[in-house]
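Let me begin by presenting the structure, written as structure tokens, before commenting on it.
Just one protein chain is left out here, and the rest sit where they should.
Chain nomenclature is as follows: A and B, assigned in order of appearance, with residue numbering initiated at 1 for each chain independently.
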Amino acid sequence: MPMRRTLGYGALIFLTALFVAPFLWTLITALKSEAELYAYPPVFWPERLRWENFSNAWTALPFTTFLKNSMIVVVLSTLGQLASSSLVAYGFARFQFPGRDPLFILLLATMMIPWDVKMIPLYMEFNYLGWINTLKPLIVPAWFGEAFFIFLLRQYIMTIPMEIDEAARMDGANAWQIYWRIHLPLMAPALVLVGTFHFMNAWNDYLGPLIYLNDQTTYTLPLGLALFKGLHEVDYISIAAITVILCLPPLALFFYAQRYIMDNALGSSVKG
Amino acid sequence: MKRRHLIIAPAVLTAVFWGGMGLAQDKVLRFATWDSDESLAIQEAIAKKFEEANPGVKVQVEAYGDGYDDKLTAAMGAGSPPDVMYMWNFPSYKEALLPLNDFIARDGEAMNLADIPEGLMNISKIDGNIYGMPAGFTTQVVFYNKDMFAAAGVPEPQAGWTWADLRAGAAKFRNADEKVYGFAVDAKPDPYDFEQFLWSNGTRYISDDGKTIDGLMNSPEAAEVLNMFADMIKTEEAVALNIGDDTSGSALFKAGKIAMFQSAMWSKSGIDESGVNYGVVMLPSFGGKPVHSAIGASAVSIAKDSADPELAWEFVKFFSSPEAVAMRTNDLPVRTSVAEAQGMQDDPIFKPFFDMLAVSNKEIHAFLKNAEWGRIQENLAVAIEATMIDQGNAQAHLDEAVAASARFLK
Partner (left out) sequence: MATATATRRPSRRKARGAGITPWLFISPWILGFLFFTLGPLVFSFVMSLHDWPVVGTRTFIGFENYTTMVQDDPQFWKSLWITVKFGALFVPLNIVLSFLLAVLLNLNLRGTAIYRTAFYLPSVISGVALVTIWAWIYSKEYGLLNYLLSFAGIDGPNWLGDRTWAIVAITVASLWGLGGSMLIFLAGLQSIPKELYEAARVSGVPPWAQITFITLPMLSPMILFTLITSIISAFQQLTIALLLTDGGPVNSTYFFAMYIYKTAFRFHDMGYAAAMSWVMFLIILALSMLVMRWSAAWVYYEGQARKDDADA
């Protein structure tokens, strides 16, 4: 047993180093001078930590505006994703109805459509609706559920024993009440997971904003970041600095959210 | 009870967004650019000037950066392009662009078109239609680090030098421990720029009628060019760029890792900032054959679907006016008068760029000759890259590219 623990710690520490090293490298790069960037052998500790690189990068472009736009998109679309995906997943997981299985296959199929060809027709549609150069194309679709999350939640619900529903039904609860009072709380870990994933996807999304947004007042953070990468010249230090800043909110969210995904006493409470 | 929230929320959101749209009283002109950073700031300044001169007009500058082509493709495919946009790939987009011939015929005299070198006007001309006005340009030159040359005791390059001169000099800078090289070879060059070397060696990618590549793209002269660059990598006279990483030549030049660097205006401001003591010289020739440069021009075009082509034209006119051209310090002035007024042709740093322009008006870039050039170029790029990686064998790779491209020439 102690042997297993030691091995476990050893593996964890080694892997942690592997996963964290590139991020640390980015952080260090953000603090370098331009000369140190391409020095060889690589500079592991800059002569002077240039923290001003962060504020310089942030003020080089209207990043505060980008941040505001990103926040609007991320918060509103995450709310929509949670509400819609859990409803739909519950519908697929807990009911028998004609056409359910073909519909579910159709749902899965929507994940498989290559993005490239959907984009121009979607652009035309959003253009017709007058949504181009607004944040709506990035928010509204999330309120109609995304296949990836519906599938995930459906799989999760299906690991929950049916007799829990039965018992509630015996007590006179209707389908909505079973969803709201029983499954939503039971799904909490998976919901937090969906929220975390969606938050991160929306936060980092580059192509969607690139296609649907036109001028800088509507840009989100990843678009701002990409502006450091011109056609010919790339501002690596600013990219590194903004990358570090961009990682912090999802990371903080995750650090906070993980106990709801993992340390929940769900395992015993369900079966108890 | 709780369920209602789900239904209300989207409604509230919608209201919030419609409310936030604001009241647009100004006439808005959308202007799209691929530039970022300083060059973008310059264009914003030009747009501001235009707004001052035209009250009630707002120019919305849209910077798409690296994603320019994706964004423009989507917008054009869906029928809502910006009114005025940066343009270089005229063959691909020309159906969506407004030919400017009528406007030019009307206002040409006032615009003093004779002031713009013909080589620059050719860039946006297809079948006699002019699809864009040049706004800025660059030719290709070699930057060299004067301090490194002095330290190594190598004489500085002079106009009229050859590739043999460059190679002999480059060999003297190699230092394996410090990872220092004399020159940098882009192993995955943009074929657009790369064609200058074929021109300078007496051949070209594709015939002027756009129908033949066999015997040109894979001619012995073309293979000789590729093999020469591959050999420079092999002998370590040059570091290979762009095989597998995006280490840029300008970054290495700024860090003193390479003594010579072939590039264009877009590298200059970065090098200035780095404080490297540098000089600029014309491209070397192939054993005294006439040397040519690729011309990178930014032109501005008007969308066919623009709601207000007259206003768009006013903006384009302003963009190529001496006043605006003089503001563009990040590329070269398309107007001879502006270049003269700033004494550029006598400035040792700028002179080589203009010297290159003077000898580069005879060839037409391949993409203007064949609509399927994008596909052919893909095969060509592979042949160049394969030659650099294999450090030779150009003829076989080029023959393969020609064979694979046959189906696009039918």
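The rule is short, and it goes like this: a residue touches a chain if its C-beta (ideal position, glycine included) is under 8 Å from a C-beta of that chain, and two chains touch if they have at least 3 such contacts.
No experiment lies behind these values; they were computed from the predicted model shown.
Visitor: What are the shown chains in contact with the chain that isn't displayed?
Guide: Hidden chain, whole complex, touched shown chains: A, B.
Visitor: With the missing chain put back, one of A:Leu15, A:Leu49 or A:Val75 would touch it. Which one?
Guide: Of the listed residues, the one touching the omitted chain is A:Leu15.
Visitor: Pick from A:Ala35, A:Ile120, A:Ala168 or A:Ile182: which residue touches the chain that isn't shown?
Guide: Residue touching the absent chain, from the options given: A:Ile120.
Visitor: Out of B:Leu40, B:Met111, B:Ala259 or B:Ala386, which is the one that touches the chain we can't see?
Guide: Missing-chain contact among the listed residues: B:Ala386.
Visitor: Extract the touching residues of subunit B with respect to the undisplayed chain.
Guide: Missing-chain contacts on subunit B: residues 69-70, 73, 76-77, 92-93, 95-96, 179, 187-188, 239-240, 243-247, 374-375, 378, 382, 385-386, 389, 404, 407.
Visitor: State which residues belonging to subunit A touch the missing partner chain.
Guide: Answer for subunit A: residues 4-5, 8-9, 11-12, 15-16, 19-20, 22-23, 25-26, 29, 38, 40-42, 84, 87-88, 90-97, 100, 103, 105-122, 125, 141, 143-145, 147-148, 150-152, 155-163, 166, 169, 175, 179, 189-190, 193, 196-197, 200, 203-204, 206, 222, 225-226, 229, 236, 239-240, 242-243, 246-247, 250-251, 254-255, 258-259, 261-262, 264, 266-268, 270-271 touch the chain left out.
By definition in this document, only the chains that are shown with their structure count from here on.
Visitor: Roughly how far is subunit A from subunit B, going centre to centre by Cα mean, in whole Å?
Guide: Distance between chain centres: 37 Å.
Visitor: Okay, in this complex, where on subunit B does subunit A touch?
Guide: Those residues of subunit B that touch subunit A are 2-3, 6, 9-10, 13, 17, 21, 30, 34-37, 39-40, 60-68, 70-71, 74-75, 77-80, 82, 178-179, 246-248, 250-252, 254-255, 257, 264, 266-267, 270, 274.
Visitor: Would you mind writing out the residues of subunit A in touch with subunit B in their complex?
Guide: Residues of subunit A touching subunit B: 34-35, 37-40, 60, 76, 79-80, 83, 87, 119-120, 123-124, 127, 132, 134-136, 139-140, 143, 176, 180, 206-207, 210-211, 214-216, 226-236.
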